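Note that this complex is displayed minus one protein chain, with the remaining chains in position.
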Amino acid sequence: MSSENTLRKRLVAEFLGTAFLLAVVVGSGIMAQTLSAGNAAVALLANALATGAGLIALILMFGNLSGAHFNPVVTLSEAWQKNLPAQLALPYIAVQIVGAFAGVAAAHGMFDLPVFFASTHARTGLSQWWSEFIATFGLIAVIISTSRTRPATTPFAVAAYITAAYWFTSSTSFANPAVSLARAMTDTFAGIRPIDAPGFIAMQLLGAACATVLFNWLYPKSSSH
Amino acid sequence: MSSENTLRKRLVAEFLGTAFLLAVVVGSGIMAQTLSAGNAAVALLANALATGAGLIALILMFGNLSGAHFNPVVTLSEAWQKNLPAQLALPYIAVQIVGAFAGVAAAHGMFDLPVFFASTHARTGLSQWWSEFIATFGLIAVIISTSRTRPATTPFAVAAYITAAYWFTSSTSFANPAVSLARAMTDTFAGIRPIDAPGFIAMQLLGAACATVLFNWLYPKSSSH
Amino acid sequence: MSSENTLRKRLVAEFLGTAFLLAVVVGSGIMAQTLSAGNAAVALLANALATGAGLIALILMFGNLSGAHFNPVVTLSEAWQKNLPAQLALPYIAVQIVGAFAGVAAAHGMFDLPVFFASTHARTGLSQWWSEFIATFGLIAVIISTSRTRPATTPFAVAAYITAAYWFTSSTSFANPAVSLARAMTDTFAGIRPIDAPGFIAMQLLGAACATVLFNWLYPKSSSH
Partner (left out) sequence: MSSENTLRKRLVAEFLGTAFLLAVVVGSGIMAQTLSAGNAAVALLANALATGAGLIALILMFGNLSGAHFNPVVTLSEAWQKNLPAQLALPYIAVQIVGAFAGVAAAHGMFDLPVFFASTHARTGLSQWWSEFIATFGLIAVIISTSRTRPATTPFAVAAYITAAYWFTSSTSFANPAVSLARAMTDTFAGIRPIDAPGFIAMQLLGAACATVLFNWLYPKSSSH
């Protein structure tokens, strides 16, 4: 990466990318719930396809600049693997969280809703925590394996994985602490009660750690193709 | 681009591409509304997927010839960045607008409707204008960032972005002045009242300008990968 | 292409590809109509997505061997452009037609239906003929333009185009004489009355001819990228 890609630009990229990601997740959830006449499967289908399509665009846009993490556990995993200088982890995570809240506010503005209003959507219990563990394990696994063997496909692999994970996990796969915090501030389709966010985040950290260890063994850095 | 790709061919490409784009947007909207038995989410899903799929084909078809703008704000942004000779901007925009109307007429012909009939679909207000600002900002951002870092993916990134934007904006993301004008002439699913088009277009220009400035700073032309 | 790719293999490829294409179109139509509880938009969405996905696979499978035409107007257009030796056009078209009927019979077998039974689905009139003209014009346009400028993307461009064309044309875009003949022999979702097939085929030939002329001017063979 050239010297022009300063820290400032990388942080702007993470801010914008995470903000757009949340605008897509929350905005499409609102639109889907409004239009779907009570058929929750149609609503989740629209929400999942919009998120997957949005991720393709966002990762292609920002991947070459910041790595397109948009996700604190991705940043921590990359720093652990020494793909990201350790001192950048905290700034990355900070702008991701600020960006996530900005994205929720932007979506609310598009749908004439308050800037923030806490979710009442209960998402808790063993099966949901297990879901978040699996979802985040899989996300980090996709990122490490594809970026080390065919990096041009990573944006498509991640987007496809998340589209599937909306459906195969009972939690609809948050898999992202910044997303979990920000979605606590929207009482719409995509919301999560603030009290339930910490349990999700704990399982996300655990899933990401397990995947980082296992996939660094499966795909050691020295093995190139 | 070789010398054979004369202005004439480029303008034909912009005309055909914009006409097909409008035929896809308006035609699939009519089909979707007719078949969806009142479930607006199913209709919008079909409309969004058809538009995204159509854009993949159209941008791949015409990208190497005219740049596949199909959109006056894209043309203005490209001219501002000096990717397009300034004197081509006006001809490009003219054929885009003519093409857009031709596409609406073609779609109406396929569904036994009048050539043109003004829309009565109200799309106005602060939240919709904010939506158009965001939608167009994002579109120009996708184009500049991907075309400067991995141009082979631009057709897919743009199509994915627009598919998502149908869902995450309350305006369903027109993001295109030629589209906004032509969709005023169809009183079907995709229509917009003529009186509401200027507000949309103003916000599209503003969003495109902001994205052009910000993303030229993020991805300066001299930085190549 | 190596000398091993004899005519025999190319004809087997065209036979299998066209048979699978019809099995996908007719089979997914039967499944969609059976399951969709009367919501025709959901049925057409499944039918269109299955067809588009099937086309990606089939064109990638057979493109390097036979060109993956699966369609007499594509074969005629390729022969006209001298991409296919003229004496192969008739054998290609013959196996495409036989393959199309075999595919319908295979689909009927999968759903416990008679081998063939004539459709009663009326598809006629000016607006449907105009639809078939547009649909086939666009298909040939996609093939010529992408195969001359970025041939690796042609399978995806064609599949995306057809997915969109199911929705934006009132005829749901047959765009293929072999498909039109074979779908006359299935009285299911995808059927067309035998008496209506000739009108569709005439417009398909006209659309293909116009696109061949126009796009050979837009993308002359000597212009390489």
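Should a chain be cited, it is by its letter among A, B and C, assigned in written order, with residues numbered from 1 in that chain.
Everything below uses one rule, namely that a contact is a pair of C-beta atoms (placed from the backbone, for glycine too) under 8 Å apart; a residue touches a chain by one contact, two chains touch by 3 or more.
This is a predicted model, so every value here is computed, not measured.
Colleague: The chain left out here touches which displayed chains?
Modeller: The chain that is not shown is in contact with A, C.
Colleague: Tell me which of A:Thr18, A:Thr146, A:Thr186 or A:Gln204 is the one touching the absent chain.
Modeller: Considering all chains, including the one not shown, the answer is A:Thr146.
Colleague: Check each of A:Ser119, A:Thr163 or A:Thr188 against the chain that is not shown and name the one that touches it.
Modeller: A:Thr163
Colleague: Residues of subunit A in contact with the chain that isn't shown?
Modeller: So the residues of subunit A touching the unseen chain are 38-42, 44-45, 48-49, 52, 125-127, 130-131, 134, 138, 141-142, 145-146, 149-150, 153, 156-158, 160-161, 163-164, 166-171, 217-220, 222-223, 225.
Colleague: Which positions on subunit C touch the chain that was left off?
Modeller: These residues touch the chain not displayed: 2, 4-5, 9, 12-13, 16, 20, 23-24, 26-28, 31-32, 35-37, 39, 42-43, 45-47, 49-51, 53-54, 56-57, 60-65, 106-107, 109-112, 152, 155, 159.
Basically, only the chains that are shown with their structure count from here on.
Colleague: Centre to centre, by mean C-alpha position, how many angstrom separate subunit B and subunit C?
Modeller: Chain centroid spacing, subunit B to subunit C, equals 28 Å.
Colleague: Suppose each chain is reduced to the average of its Cα coordinates; what separation in Å results between subunit A and subunit C?
Modeller: Taking the mean C-alpha position of each chain, the two centres sit 39 Å apart.
Colleague: Going by the touch rule set out above, which residues of subunit A reach two or more other chains?
Modeller: none
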